[in-house]
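Left out: one protein chain. Kept in place: all the others.
Now for chain A:
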Amino acid sequence: MALVRVISSDGAAFLVSQRLAKRSGKLKTEIETFRKSSDNSEAQPEIRIVTIRAEILRLVLQWLQQHQNDPVLPANQNEQDGRGDAEMGQSQWDRDFLAPMDLGIVMELILAANHLEVKGLLDITCKLVESKITGRTVDEIRTAFKLKSDFKGNEEEQTRLENRWCVEN
């Protein structure tokens, strides 16, 4: 079985099958680039991910392992059909996988999924964040995400008025 060594930003190495790694768009590209540039077809690729630390990279690979037989979603799935497959693809395993994570880890996982181009993982983590903000007031969202209003003058009030036009009765 062909393997690839994936190294996190803090130096932890993960040895995974190339078949599994290729479910990440980023890793697939790296592997193919390595193959083209390498004279030795038997050489083991080594890919360093400088933006993802070991704990997060392990979670990504764990999710890929679980979903290794799922169809790979195209990166622009949303633009094509107007709706992501986050809900459709979220299994009980996914829910259990995400349940113990705090929002900070989820944010890191989102960034990792986005960087590694793992569409399914990106969808379920984004959906989780969306569920955290849905139903909250603006002030509650600001508090939860440590955001501050930076509207100037009457911008906020004007935006509120604009929203009124569009809200269904």
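Points to keep in mind about this one:
Quick note on the criterion: a contact is a pair of C-beta atoms (placed from the backbone, for glycine too) under 8 Å apart; a residue touches a chain by one contact, two chains touch by 3 or more; residues count from 1.
In the analysis below, contacts and distances are computed from a predicted model.
Per the UniProt record, the chain missing from the shown structure is "F-box domain-containing protein", taken from the list "F-box domain-containing protein", "RNA polymerase II transcription factor B subunit 3", "Exoribonuclease phosphorolytic domain-containing protein" or "SKP1-like protein". Within the set A:L3, A:L20, A:A54 or A:I141, the residue that contacts the chain not displayed is A:I141. Contact with the chain not shown here comes from a single listed residue; of A:E32, A:D70 or A:E155, that residue is A:E155. In the full complex, chain A touches the hidden chain at residues 78-79, 81-84, 86, 107, 110-111, 114, 122-123, 126-127, 129-130, 133-135, 137-138, 141-142, 145-156, 158-163, 165-169.
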